[in-house]
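The complex appears here without one of its protein chains, the remainder shown in place.
A and B are the chain letters, set down in written order, and residue numbers restart from 1 in every chain.
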Amino acid sequence: MSPWLLGPVQAAMALLLAPGLVGAIRWMKARLQNRSGAPPWQPYLELRKLFAKEVVVSNNASWLFRAAPFIVFGSTVAVTLLVPLLAVPLPFDGAGDLLVVVYLLLLGTFFLALAGLDPGSPFGGMGASREMTVAALAEPTMALAIFALAWSAGSTNLGHIAARMLATPSEALAPGHVLAFAAIFIVTLAETGRLPVDNPATHLELTMIHEAMVLEYSGRYLALIEWAAALKLLVFFTLLGNLFAPWGIAAALTPGALLWAALTLALKLLALGGVVALVETHIAKLRLFRVPELLSASFILALLAVTASFLLR
Amino acid sequence: MSPELVSQLSVGGSTLVLLAGLAMLWRRGVRAHIGAFTAQSVALAATTAMVGWFTGDWQLWAVAALLLLIKGVGIPILLARMARRFGTERELEPYVNTATSLLVGGLLVLLAYLVTAPLVSVSQLPTRTGMPLAMGLVFVSLFVIISRKKALTQVLGFLMLENAVALLAVLGTHGIPIIVEIGVFLDVALGFIVMQVFVYQIHETFESIDVEQLNRLRE
Partner (left out) sequence: MTAAPFLALLLSPILAAAGALVLPPRWRAASVLHAGLGLISLLAALRFVALVLDGWTPTWGATVLFRVDALSALLAACVAFVAALAALLGPRLGPDDHYTPAQVRRFRVFSSLFAFTMLVAVTANNVGVMWIAIEATTIASAVIVPLTVTKASVEASWKYILIGSVGIALAFVGTVLGYFDFVTLVGQREYALNWTVLLANAPVLHPPVIQLAFVFILIGYGTKAGLAPMHTWLPDAHSEAPSALSAMMSGVLLAVALYAIVRWKAVVTAAVGHQFPNRLLIGLGLLSLAIAALSLVIQRQYKRLLAYSSIEHTGLMCLGLALGPLGVFASMLHLVNHTLAKSMMFFASGRILDRYGSPEIGRVSGLLRVMPWTGGLFAAGMIALLGLPPFGMFLSKFALVRAGFADGKGWLMAAVLALLAVAFVSLLAHLNRMLYGPAPAGIRRGESGGWAVVPLVACATMLVVLGIAVPAPITELLDRIVEIAGR
């Protein structure tokens, strides 16, 4: 298979799997809470329903409101091209590395926040400011944590980091890596709007962070945004799984290796989803002024990860 | 046990010890603080035992056992008793708020790394990699003592400082002579007991263990 085909294949696979991942987590949470819950493929049905519905746009909205869902969706899909989902090395290695990934994600968040402000609704503004607070603390943490990995791998290219980890499996449990994992896990919870930072299932607007920004959206715009959010969750899980435990990633582009890579990826995603479901069932949502404390703690973990990697070089 | 593994375990153990110290800056309840101290002492005992295994020095095993007994079990029991008396007094508003405290803690760890750079470059021991973290805990403990308002938290900060020095000693020198070690244990235990008596005295005299109340002596 041509290496250039790998990119679109990865992106397509991610797009297909993402809603399923969100559905799986919801299903697991329901089971843990002794409910039947919706089936794991419910988000697909929701997306289909949303694409068919009519779009209602506020009179105060500008071009930004209509453009934002596409920008968010586009940037998240671009990230899937740069993340080691199935195989290393990636074809777009020369185009992007860790910093590009972080900034693409931030681009999406930024435009979503602007779109929350655009129609002039109070909840949108509230959600946007809260989201920016969280992002301001979470982005540096993520960059620092992956930087800790990059230091021991000798390159900020995500593919190279995964390849390096494949080559030296004994380094998986190095203190720097464990700390970085913990830091990125907390950032994942914060950036994808999971408990204890934000309750994805809440219907009380005053407690929302991510949902409040997208309150004004409907129809296909909402579908795109929901899909992009699911994709973001998948990207974070992939980073957690394939950077820290990359076994299963295809080194060659043969169909067998790729199938095996897809299988192991699905397993890792389900495992991480299970962990998140457990965490969400056990922990209550943090009060908003306590969120910076949590994120500062994760920042310190990332800092310690960098120093630990540095010390053990 | 290869030196590389020992290096990794040293850094791992020291990181756990330091994280427990940083947890004192993060969590606010007395019980959380006592839990952090207990975890720290256990991690310290484990690290000491690991170094003992690596060097084959039985004295380090004895030290690890003492650490576990005195600081992992004995002192937390006494602290828990104090917590029952004063546990309702949470560290509500320290002089520096939590997020800033954590960031300052991170900066202190970086500072410790700078300060101990000559030490790490001089030593040949495989355990030297954890020394900057131990020094970081020294600074973080000092910060805890300065920035917290409850007498009980200050006592815990002092105990953590002693843990940090013990970690520094075991990582840098593979254990100080046993007489000195035992003497240090006795000192710390006695010091803690006296401090405990004082906290009770403060509570009886001032009706609270808030250090801000201790402001009668000025100039």
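Definition applied: contacts are C-beta pairs under 8 Å (C-beta built on N, C-alpha and C of every residue); 3 or more make two chains touch, one makes a residue touch a chain.
The shown structure was predicted, so the numbers you read here are calculated from the model rather than taken from an experiment.
The chain not shown here is in contact, across the full complex, with B.
The chain not shown here is touched by just one of B:39, B:103 or B:195, and that residue is B:195.
Looking at B:64, B:140 or B:161, the residue that reaches the missing chain in the full complex is B:161. Contact between chain B and the absent chain runs through residues 115, 118-119, 122-125, 138, 142, 145, 151, 154-155, 158, 161-162, 165, 168-169, 172-177, 179-180, 183-184, 186-187, 190-191, 194-195, 197-198, 201-202, 205-206, 211, 214-217, 219.
In the analysis below, only the chains that are shown with their structure count from here on.
Averaged C-alpha coordinates give centres for chain A and chain B that are 37 Å from one another. Contacts from chain A toward chain B in the complex involve residues 173-176, 178-179, 292-293, 296-297, 299-301, 303-304, 307-308, 310-312.
Here chain B touches chain A in the complex through residues 7-8, 11-12, 15, 18-19, 22, 26, 98-99, 102-103, 105-106, 109-110, 113, 120, 129-130, 132-133, going by the rule given at the top.
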